[in-house]
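What follows is a single structure, and I will ask about it in a moment.
Note that this complex is displayed minus one protein chain, with the remaining chains in position.
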Amino acid sequence: MIGIAVVGYGYWGPNLVRNLADIPDARLIHVCDIRKERLTPIQARYPTVAVTDDLEEVLRDPRVDAIAIATPVSTHFKIAMKALMAGKHVFVEKPMAATTEEARRLVDEAARRGLKLAVDHTFVHTGAVRKMREIVEDGLGDMYYYDSVRVNLGLFQHDVSVIWDLAVHDLSIMDYVLREKPVAVSATGMSHVLGEPENIAYLNLFFESRLIAHIHVNWLAPVKVRRTLIGGSSKMIVYDDLEPSEKIKVYDKGITLNGGPHTNGDVYQMLVGYRTGDMYAPQLDMTEALNRELRQFISCVENNEQPVADGHAGLRVVRILEAATQSLAQRGRVVELGQARMIA
Amino acid sequence: MIGIAVVGYGYWGPNLVRNLADIPDARLIHVCDIRKERLTPIQARYPTVAVTDDLEEVLRDPRVDAIAIATPVSTHFKIAMKALMAGKHVFVEKPMAATTEEARRLVDEAARRGLKLAVDHTFVHTGAVRKMREIVEDGLGDMYYYDSVRVNLGLFQHDVSVIWDLAVHDLSIMDYVLREKPVAVSATGMSHVLGEPENIAYLNLFFESRLIAHIHVNWLAPVKVRRTLIGGSSKMIVYDDLEPSEKIKVYDKGITLNGGPHTNGDVYQMLVGYRTGDMYAPQLDMTEALNRELRQFISCVENNEQPVADGHAGLRVVRILEAATQSLAQRGRVVELGQARMIA
Amino acid sequence: MIGIAVVGYGYWGPNLVRNLADIPDARLIHVCDIRKERLTPIQARYPTVAVTDDLEEVLRDPRVDAIAIATPVSTHFKIAMKALMAGKHVFVEKPMAATTEEARRLVDEAARRGLKLAVDHTFVHTGAVRKMREIVEDGLGDMYYYDSVRVNLGLFQHDVSVIWDLAVHDLSIMDYVLREKPVAVSATGMSHVLGEPENIAYLNLFFESRLIAHIHVNWLAPVKVRRTLIGGSSKMIVYDDLEPSEKIKVYDKGITLNGGPHTNGDVYQMLVGYRTGDMYAPQLDMTEALNRELRQFISCVENNEQPVADGHAGLRVVRILEAATQSLAQRGRVVELGQARMIA
Partner (left out) sequence: MIGIAVVGYGYWGPNLVRNLADIPDARLIHVCDIRKERLTPIQARYPTVAVTDDLEEVLRDPRVDAIAIATPVSTHFKIAMKALMAGKHVFVEKPMAATTEEARRLVDEAARRGLKLAVDHTFVHTGAVRKMREIVEDGLGDMYYYDSVRVNLGLFQHDVSVIWDLAVHDLSIMDYVLREKPVAVSATGMSHVLGEPENIAYLNLFFESRLIAHIHVNWLAPVKVRRTLIGGSSKMIVYDDLEPSEKIKVYDKGITLNGGPHTNGDVYQMLVGYRTGDMYAPQLDMTEALNRELRQFISCVENNEQPVADGHAGLRVVRILEAATQSLAQRGRVVELGQARMIA
C-alpha cells in the first residue's frame, strides 16, 4: 500500500483524486491546494482524505510515499524538488518543468535519491498510442515521416504558448512511439492577440536518418482535428483520435523501388512503383488512460520499476519545447538539441 | 473568332483540346507534339484540326492568334518565348516557367509586344475558390492564417519536387484569394528515394501583417487530404475539395477581446472570449474550371482584357517556388521574396 | 421549493439524483430501490438524502411533492399510480407504461387529481431537437417524409424489443417536432436469438396527409448511426446526433413544380425541376438535456404549468409502440391508431 498526496486541485487535480481513490494499492492521504476553498467538496466526497493548503505539512507526513503534482507549469520544479528532497516519489503533470535546466535537475535529484520520477504523458497510456507503438516496433520498413495536426477552437493560455499546451502531447507520443530521437528542431508561429503567447505554431523535427517530423498546433481553428500520419516504406498509419472506435488504421500502402537506378537521359533515377493493399483497424484497449497510468506509477513505486514516461522522457520533451520556443522567436532558425545525455 | 494551337499532347493537352473544340469563339487549328504517334487519335476525332510535330510550322501560320502550351515545365520558357516573338498570345501550364528569371522575361516580352500571357492556374476558376475569394473580400476581420494540406499517394515526378507539383496549386489559390502577398518563405522537406526530388515538404509564408501561411504537400500519404483552413478574427473558412458538394464552409467562430488589457500579477493580458455561431455552406457554381478559364482567355484576347491569372500571377508563384526550393536545401532558412516589382 | 424522491436506482436513477441535487428549487428527500445495497454510495455523497427500500415510506412522507420513477417499464404503471393516488406529481421514465391501457389510466388519474404527469422524453430537451422543431414550425413547405436510423451494437434487453428500447426515442422526437400525428403504423422485424425479443425492426407511420415516416432500429449493427432526415417541399433537415457540433443541417434543396401538368404521350405529368441552394448549420444550445428537463418539471409543479412531454405525449408514444408490436407479430399488417382522444 502506497500513501499518496495530490498537490494542486484545479482543472486536472480532480481526475487524479478520483482515480487514486479507486486504486486498491494506493491510499490517498492528502489533497493540497493554496486555494483552500476549492477543497471543500473533497471532504464530503472522500471523508478519509485530509485537505490542506500547507505543502510542508504534506511533505512532513511519513505516511506519504509519493506526491502527484497538478499545479501550473511554472511551479512544477519547486514543488517536485521539495518533494524529492523530502524523500517522496513524484508524479508530475506535463510538461515536467518550465526549462530544460529545471527538468535536468529533477532527473538528477531523483536518480541520486533512488526515487521514482514520472511525468503525466497521459496519451502514451491510451490503447491507441500503445497499439501504434506496437505496430511501429513490428516495423513499418524505413521510417519516412511523422505528421501530426492538433487544432481546434481552444482555450487561450496566458502563461504558455500553444506549443507548451498542445504540441507537448505530440512530442510525448513521438518520444514513446518512435525509436529514434530528434537531433534538431525548428518552429514558426504567430500570436494574434497582442501581449499573448503564440496561438498557432508549426514544428519541424530533424533526425539523423531520413525521418522527418512535423507538428501543427492551433488554438484558433474552426474545426477540431486530431490526426497523425506515420509513413514508412512498407506500411503507413493514420491515427485519428476523434474516431469513436477505429482510431488506428494501418495501410499496406507505399512505393516499391524496382530494379535499381535507371537512366533517363543523363539522370539516374529509380523506378518507383506503387503498392496498395488492405487496410485494417485493430481493436484497441479502451481502459481509461489516466487510471492505467496511475496504477502503473503505484506499481513502479512498490516494485522499484521504471515508469514508461519517466523523468528522462519528461526532460527530452521539455528540451524540445524550449528549443522550439527559441526557434519560433527567430522565424524558424534550426536549433540543435544537443548532448547525447539529454536525449538518451 | 480566335485561332488557337495546342502545343504538347501528353497528360493535360487532351483536356485543352477537348475544351477548346467546344468554345464557339475559338477555332482550334493545330495540335503539335514532338511524339507524332500521339496525335493519331486527334485526326479521327477532330478531322478539321491539323496535327504536326513542327512547332515552327504552327508559329508561322497567320491563322493562329494564340498558343496553349502543355509541355514539361523545363520547356515552357523556350516555347512561350518563341510564340510571343512570333506575335502569338500565350496560355501556359503552371508553373509558368522553371525559374523566376525565365518567368520575368516572359512577362516583359508579353508587355513589350502587347500580347496576353495567361497561366493555367486552374483552381482559381473553380466555383469553390471563386466563392472563397468573394468571402475573403467581404471580410473575415483581421486575417490570422492560411493553412493547406494537399497529400495523397501520388505519382512521383522525376524532374520536379512535390513543391513544384502540388504546392503550386496552393500558391496559385493564395495568390488569388488573399489581398496580401508574402514577403518571405521557408521550407523543409525530404526525399525518401535516393536520387529523386523531395516527396514531402512543408512551406511557411511570411507576410508584413500578422498573417501566417503554411502548406503541407506529400506524395506518400496513405490517405488523400485536400483541406484548407483560413482563419480571421470574425469568420473562418474550411475548404475541403474532397467534399462532393459542400466544399466551402464558413464558420461564425472566433475570439473576442474584451475590455482591453488587464493585469494578472504583473503581466498585462487581454480578456479573451469565445464566439461560436452558425455555419453555412454556400451553393457553388459547378462549371468545369478549365472550360471557364479557356473561354475567359479567348475573351481576353478578343477584347484586350487582362486574364485573372496573368503573367504577373505566374511570376509571383514561380518566385515563391524557387525561393522555397532554395530554403529546402538549407533546412528552412528564411528566403526573402524581394523586389516590389516581382510581387506587385 | 419542491420536495422530490427518486424511485429506482439502476442505470438511469443516478443521473436523476445527480441533476436533482443541483437544482435550487428542488429538494431531494429520498432515493428508493428494492436493492438496498445499491443505495450505499448515496449516503456518502449526499448525506442529507434518505435512502430506503420501502416505497410506502416515501409516499407517506408529506415533504415529498413529486416522485421521479426510473424502474423497469413493467413497474411504471403500478408505482406511478400509487404515487398519484398518494397525491404526488409524477415524472416517469420513457416509455411511460407497458400498455396503452396503463398509460391512459395514468393520464386520467393525474387529470382527475390535478397532478402533473411528465414523461422523460429526454431528447425533446436537447438543443438539437428543439432547434429542429423551431425550423419545422417556421416551415419546410409541404411535409414529405421523416426518416430515422438508430442502430449500433447495443445492449440486448431481455424484457422489451428494440422498438421499446430505441424507437421510443424517435417516436418521442416525432411527437414533439411534427405538427401532425400518425393515424396508423406497421412494423417488421426479427429476433435472431431464440427466446429473446426482436433485435432489429422497421416501422412505417402513416398520416392523413402525404407525410410518411419510417424508423429503423437495430441492436446488432457494426457501426453506430443516429441520423434523421426530414424532407419538405422547400427545405430539408439532416439531424446527425453523432456530429460533435453541427448536429442539425438545413438544406435549401428540393424540387420545383413548374408550369402545371403537361402531356407526355397520353399521361399528364408535372414538370419537375431541381433546386439546390445554401446549407446552414445553426448554433445549438448545449445545455444538458436532462438538467433542463428536470428544472422544467420542477417549475411546472411550482407554477401549475403543463410539461412539454406530458402524460398525453407519453400515451401517444406508448400507443404507437403497442400497435407496432402487434404489427410486428403479423409481418407488417397496418394497425390503425384509432380514437382522436388518444392522439389528441
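Going in written order, the chains are labelled A, B and C, and every chain counts its residues from 1.
The rule is short, and it goes like this: contacts are C-beta pairs under 8 Å (C-beta built on N, C-alpha and C of every residue); 3 or more make two chains touch, one makes a residue touch a chain.
Small disclaimer: the values here were computed from a predicted structure and weren't measured.
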Chain not shown: contacting residue from C:V160, C:M236 or C:L337: C:M236
Contacting the left-out chain in the complete assembly, out of C:H30, C:R150 or C:H216: C:H216
Options A:I34, A:A86, A:L257 or A:A281, residue touching the unrepresented chain: A:A281
Chain B residues touching the omitted chain (full complex): 44-45, 47, 224, 242, 244
Residues in chain A touching the chain absent from view: 245-246, 252, 276-283
Residues in chain C touching the chain absent from view: 142, 144-145, 147, 149, 151, 153, 156, 158, 184, 186, 188-196, 200, 202, 204, 206, 210, 212, 214, 216, 218, 220-223, 229, 231, 233, 236-238, 249, 251, 253-255, 257, 261, 264, 267-270, 272, 274, 276, 279, 331-332, 334
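Convention: only the chains that are shown with their structure count from here on.
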Per-chain CA centroid nearest to the all-protein CA mean: A
Separation of chain A from chain B, taking each centre as the mean of its C-alpha atoms, in whole Å: 39
Length of the line joining the C-alpha centres of chain A and chain C, rounded to whole Å: 43
Whole-Å separation of chain centres (CA-atom averages), chain B against chain C: 53
Sites on chain C at which at least two other chains make contact: none
